[in-house]
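With one protein chain held back, the other chains of the complex are shown just where they sit.
Up next is subunit A:
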Amino acid sequence: MGKAGARTLVEKVWDEHVVRSAEGEPDLLYIDLHLLHEVTSPQAFDGLRLAGRRVRRPDLTLATEDHNVPTVDWDKPIADPVSRTQVETLRKNAEEFGVRLHPLGDIEQGIVHVVGPQLGLTQPGMTIVCGDSHTSTHGAFGAIAFGIGTSEVEHVLATQTLPQAKPKTMAVTVNGSLPEGVTAKDLVLTLITHAGTGGGQGYIVEYRGQAIRELSMEARMTVCNMSIEWGAKAGLIAPDETTFAYIEGRPEAPQGEDWDAAVAHWRTLVTDEDAEFDREIVLDASEMTPFVTWGTNPGQGAPLGASVPSPDEFEEPDDKVAAEKALAYMGLEAGTPLREVKVDTVFVGSCTNGRIEDLRVAAEVLKGRQVAPDTRLLVVPGSVRVRLQAEEEGLDAVFKEAGAEWRGAGCSMCLGMNPDQLAPGERSASTSNRNFEGRQGKGGRTHLVSVPVAAATAIRGTLSSPADLEPATAGAR
């Protein structure tokens, strides 16, 4: 038994936000930050208007345009009239309700989960919601952050609170260190295949252990981002010096005395030694290898060195059927080495892997090398700031010289709501988070991969890791 009063990180943050609790009712939680984008907000604003309600705290609300925006010609009007309407609706709503908006063309525009941390708005111990399931990304800072639906968006706009039943807690402890060349993406893909897509259902997860502590903030965001892909409500990591160093000096970070007060509080946001979790998963990072998906959900993955599995390898009848359907959709033969799977398009970007660190890794692999003749490589920065930073570092030149397309900021091919889509039957290696049927375009086939695997795949034209590459040409920059 844990010592009386010992609490997990999740419980501490939760308890700090309970506005009201009553027997038989969900807790009413205060929301510190509400992020909005154009797809899941129009009906919520409409609801407010119909009921004659206002936005209770515009000063805790931030909107950006990301899902629909084009990644080329972003200075021209959006060509698709329906996308344009959605974006214009957000602009009108932000204006009418006094919400700060970073529209296309603004220097702070970008994917909502890249923009929050970049501005320093994402801080430890907060509650953060957004009408987007990958809000879990912000958990990397020790915040309880989760995706909500449009009715809940309306609820938060009107009340700055949300009724929420307290979920169970789970620890995912990752011992050891990740081997060279193995990334946070491989770690989380391994975890999801291990736990199953429903494995986190009903839990808020705390990622801990040596391998997690050793991750950069960007890599921590990659892990927390994909919490939702195994069903967890949210995933968080206790804040530490890495976290504080990342936040300090950002535009919306606390300053002076406020900074000291904030950090003093943030240091208390750790799981007490005697606190107990409802469930624990333990993994060993030192055994992990580059990991890719072969199926149509993020739990259908295997080490890059393995072969496409046969449905017979699965014990559960459901898994067997799911594997059969997935292989048929993916156009894959059981037993084919994954390294021999030919890829048409490689996508580097998204809120999972579209940050500056990701682009640096991609550039390092691509430097002095060429994208394979029949392969297309799309590099899409997560935000305008990331794009500008990459250009300042000369990464764009590396991409272009390698034969890649260097694009503007947005969700892009992660979900194919803008023109960046796969054609039917086209196969991609993608650094995004979802390989669902048709996610990147109708009939498109997606393999989820890490950034180094994406870059190496673009060069060889088949699923590969940098270890498979010939040395870069001499005289390369």
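Rule of thumb we're sticking to: a residue touches a chain if its C-beta (ideal position, glycine included) is under 8 Å from a C-beta of that chain, and two chains touch if they have at least 3 such contacts; residues count from 1.
Note that contacts and distances are computed from a predicted model.
Peer 1: So one subunit is absent here. Using its UniProt record, which name fits best from "NADH-quinone oxidoreductase subunit H", "Glutamyl-tRNA(Gln) amidotransferase subunit A", "Acyl-CoA dehydrogenase" or "3-isopropylmalate dehydratase small subunit"?
Peer 2: "3-isopropylmalate dehydratase small subunit"
Peer 1: Which listed residue, A:T8, A:T71, A:Q86 or A:S430, touches the chain dropped from view?
Peer 2: Of the candidates A:T8, A:T71, A:Q86 or A:S430, A:Q86 is in touch with the missing chain.
Peer 1: Sort through A:G5, A:G24, A:G335 or A:P373 and give me the one touching the missing partner chain.
Peer 2: Touches the omitted chain: A:G24.
Peer 1: Check the options A:E11, A:E214 or A:E252 and report the residue that touches the missing chain.
Peer 2: Per the contact definition at the top, the residue touching the missing chain is A:E252.
Peer 1: Just one of A:G110, A:G142 or A:G231 touches the chain that is missing; which is it?
Peer 2: A:G231
Peer 1: Name every residue on subunit A in touch with the hidden partner chain.
Peer 2: For subunit A, the residues touching the absent chain are 19-20, 24-26, 28, 30, 32-33, 39-40, 42-43, 46, 51, 53, 56, 58-62, 67-68, 82-83, 85-86, 89, 100, 120-121, 123, 126, 131-133, 146-152, 154-155, 158-161, 163, 165, 167, 197-198, 201-202, 228, 231, 233, 252-254, 258-259, 261-262, 265, 297, 318, 321-322, 325, 415-417, 434, 436-439, 442-443.
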